[in-house]
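Take this structure, written in structure tokens, and hold onto it; I'll ask about it next.
The other protein chains are all here in position, but one chain of the complex has been omitted.
Let's look at chain A:
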Amino acid sequence: MVGILFGAGLYLILHRHFFKLILGLMFFSLATNLFIFVVGQLTRGGTAIIEEGSEEAVEPFSDPVPQSLLLTAIVIGFGILAFAIVLIRRVYQVLHTNDMDNLNETDKIEQPIYPHE
């Protein structure tokens, strides 16, 4: 599942279309998040909250650290994704193109002259 998401994300990012780029980024971050969940040893069970009076949590308890990592990662990913969507909308407004291949003006050695600032 994680592998498929990674693959699909990367494939879509390599596309030239802007919308597919966004979808690809989304899949990729989802895949990463799930991946952390998997390698962080996913367990079903109680919380890691220690009962009053006892010294240790009752087994089996799920590890809270990957969950908190994921929460942070999801929030950050969400923020970046929102930024990327706005950015792409802006690019579309300014450049009137939907195709990545039209974005190579700045890489050319002989630069088109842009008015400075």
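Here is the rule we go by: a residue touches a chain if its C-beta (ideal position, glycine included) is under 8 Å from a C-beta of that chain, and two chains touch if they have at least 3 such contacts; residues count from 1.
Definition applied: contacts and distances are computed from a predicted model.
The UniProt record for the undisplayed chain lists the protein name "Proton-conducting transporter membrane subunit", from the options "DEAD/DEAH box helicase", "Succinate dehydrogenase / fumarate reductase cytochrome b subunit", "ABC-2 type transport system permease protein" or "Proton-conducting transporter membrane subunit". For chain A, the residues in touch with the chain missing from this view are 13, 21, 25, 28-29, 31-33, 35-36, 39-41, 65-66, 69, 72-73, 76, 79-80, 83-84, 87-88, 90-91, 94-95, 100, 103-107, 109-111, 113-114, 116-117.
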